[in-house]
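So that we are looking at the same thing, I have put the structure below in structure tokens.
Each chain you see keeps its place in the complex, though not every chain is here.
Going by the order they are written in, the chains are A and B; count residues from 1 in each one.
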């Protein structure tokens, strides 16, 4: 297993944990069968993500990637946030063990899912902007 | 430095200093090959013979019925694949086991399934116990072997082995039990309990890792798993792991010298632990409370995933586990917890605490102090909690 120090830091002291009661967008990905669920809340001002919070049920990597992903999109524009890849999350965490890559995928999807919800609430079809949110591959192996 | 509370003795145990002491001369002084004629070889041979007697005595077997292996997994593979292959020639290609066996048993069974054997997986019910009547009902004329573990490694439930043994003997079917978790915790007598084959592993009772044994009733013949030299009465090739064997002998003798005394002390700590942990709201104990190993406590906490819990306990110096050690790193939920009927999201979130002689009341205190705030913290982060 052996998580990097960065992962352990974000796991032990996760940033942005919690809910945003008056969120502009909420996304949830994963499912309890797989043992990982991430829920992301965003607050948007103009096209800037001014606040983001998460709640995660999952392993150390799931919590750490949630935390890192929220850090990476906070204060960014929606367009910038949509560029966030799971690879970027992993790199920011100094890597993840191979069996835990799917957790970073979940984190990327959770952000996208919250942005989707934001567009949907505004009456805009999110699909052309956000793209399809596919299930994590590992998830399908079960 | 934080004091370490090692509470994962079902995964592996520390090797007792007395055991290490017994082993040490066999590395640098009595290092001969036990198959050699000369003095330094014969001294090693004596160490091996003595250990074989110690293992035999611990389970009521003859020393000629004990064959050393590299551990519990090899013993399980050898017994199951060996008997299956031996009896297939007589048209017996049906095997019976339970749904919550160790993977060494289950995956051996699966390998045989691919070769054309038929395997019946018995249910284990919510209490984590196999019903002897289910075994009786599953036995057919073409059944080669019944393999039911003595005690489960995750939830610690002790199976009705003497009853199952009696049924198998009466029906003339061979009976194997994986007793890896039971040695030193339960009174085992292979003759009285009608056990034909039994697997054990040194590192579960303060012996060394990488050494185990298969008890195999006199007269039972089946193919070797490891062919080669004439060691172990021609049945298990390879230069003997002499220090390991000597350590296994010393450890099993210590672990079985006074089982009631040993388990009483461990169980008292364990019971206080269970009572304390169950104060946490929406927590549950998995597996029957009575028929369970003295050191085992296995919990679920609603809304919480196992790995996070372990990492936070580790940060407090507490080593415990979720599921079994050899599947951590896998994404699968515990097959044991699924077998006793828990839903997937709960089967992902168990905590196994397993105590042994080396634990103390302070260890229990430390766990009872650390655990509730961690559960609370993780629940506060969990989208599954209170919704």
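Methods note: a residue touches a chain if its C-beta (ideal position, glycine included) is under 8 Å from a C-beta of that chain, and two chains touch if they have at least 3 such contacts.
Computed from a prediction, not measured in an experiment: that's the story for all the values here.
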{"item": "Counts per chain label over the entire file, given a single displayed copy of each", "value": "A x2, B x2"}
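In this section, only the chains that are shown with their structure count from here on.
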{"item": "Inter-chain centre distance, chain A versus chain B - centres from mean C-alpha coordinates, in Å", "value": "40"}
{"item": "Residues on chain A engaged by chain B in the complex (per definition of touch)", "value": "1, 8, 11-12, 14, 17, 28, 32-39, 55-60, 62-63, 97, 99, 102, 138, 141-142"}
{"item": "Touching residues on chain B, where the partner in the complex is chain A", "value": "303-308, 311-312, 315, 328-333, 343-345, 348-349, 380-385"}
